[in-house]
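Missing here is one protein chain; the remaining ones are kept as they sit in the complex.
And then chain A:
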Amino acid sequence: MDESTKRLLQRLMRRIQTQMLRTTLDKWGRLTGEQLRSMDFTLSKWALTEKLLAICEENELAVKHITELEMICESDVIDNPSQGMWYAFQLMDPEGTYYDAHSVELTQFKEQFKSHLRELIRHVSVKIKKHTDEAVWIRIAWGDTFSRPNHMKPTYVVHYLQTPYVFVTSLTSKQKPLLSQALVLSTRYQAIKDANLSGRKLTAIRDLLMRQYHQVFPTRYPAPIAENDQTVSNQHIEREQAEPAANRLQAACEAFGGGVLPQLQSAVYKLETKFRDHSNKTMTEREEPFKCVVKFASTNLLESLRHCASSGIASTPVTPLLSSIPLKGKNYFVITDNGPGPSSQMRQPQN
């Protein structure tokens, strides 16, 4: 095992929690039963790392095996956001009939993706794996004409086959066109665009985009909302304004969803509208738009916005500027004077 492979394994071991280590190594399956039993999981992480390095040397494992282990960790084991930000992309204009693009199946996609990417850039290492929940995980280590693939900075791509959604992390602006082309060609769509949604947790942005959280629809006769945490247990306690409170809660849940909401960390609004304030003539007379960026940040943004609406801080019905976040599945908006309400445009590629 060469130095870079050792470093990769050491870095990986630093990120796995000791209690998850045994199950992870089991899933990996590259250690024999006897080797697994010989590892004493009560030792310190450093000692375990040394032991694992020794076993890998013994089994003559190479970089590609270590990257398998890394993929297992990223997709199954490590739940907390380790990769930084995930960005969502959407594939546009399916080729042919509806069925052509939606019937791309796994082996076909794998072969096509690998061959297209290898055509575009020679030194690249690609690993594709399908998960139980229909997600295809792709790990790409990029190299260039002169150097071998760099496994310390891989890009992870997650694609749900029958949907036009792709989630990417750790991608530089140079690598982006290559990845986009490979994806578009192998999925039989014609273009790919930025979905203007980003977050630290993959599950959260996936659930938001694919609407996999509890949705509340407007009804004429709403049933009492079960998770009203201010239920009055005692007949001697009475809430005077229970009905307006219930209406606010219903409006808030209709706008943002009921139950547990996907965890978004921020929402950014880029304003390019004209300055409007009658008391300030100099600014209002300017022709060019007043550029301003408003950012909302929180540990769980949708939950805070829903609470603002249900407690009356934000008036109901909820303004379309806020309710577009779950409705359109975006958290980056550019607002211009042209249309009513927020209009979104293509974002410039970052870094």
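Criterion: a residue touches a chain if its C-beta (ideal position, glycine included) is under 8 Å from a C-beta of that chain, and two chains touch if they have at least 3 such contacts; residues count from 1.
Rule of thumb we're sticking to: contacts and distances are computed from a predicted model.
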Omitted chain, identified by the protein name its UniProt record gives, among "ER membrane protein complex subunit 6", "Centromere protein M", "Protein YIPF" or "Organic solute carrier partner 1": "Centromere protein M"
Residue of A:Leu36, A:Ile121 or A:Ala245 in touch with the missing chain, whole complex considered: A:Ala245
Among A:Gln19, A:Thr132 or A:Asn234, residue touching the chain not depicted: A:Asn234
Where the missing chain touches chain A, by residue: 230, 233-234, 236-241, 243-245, 311-313
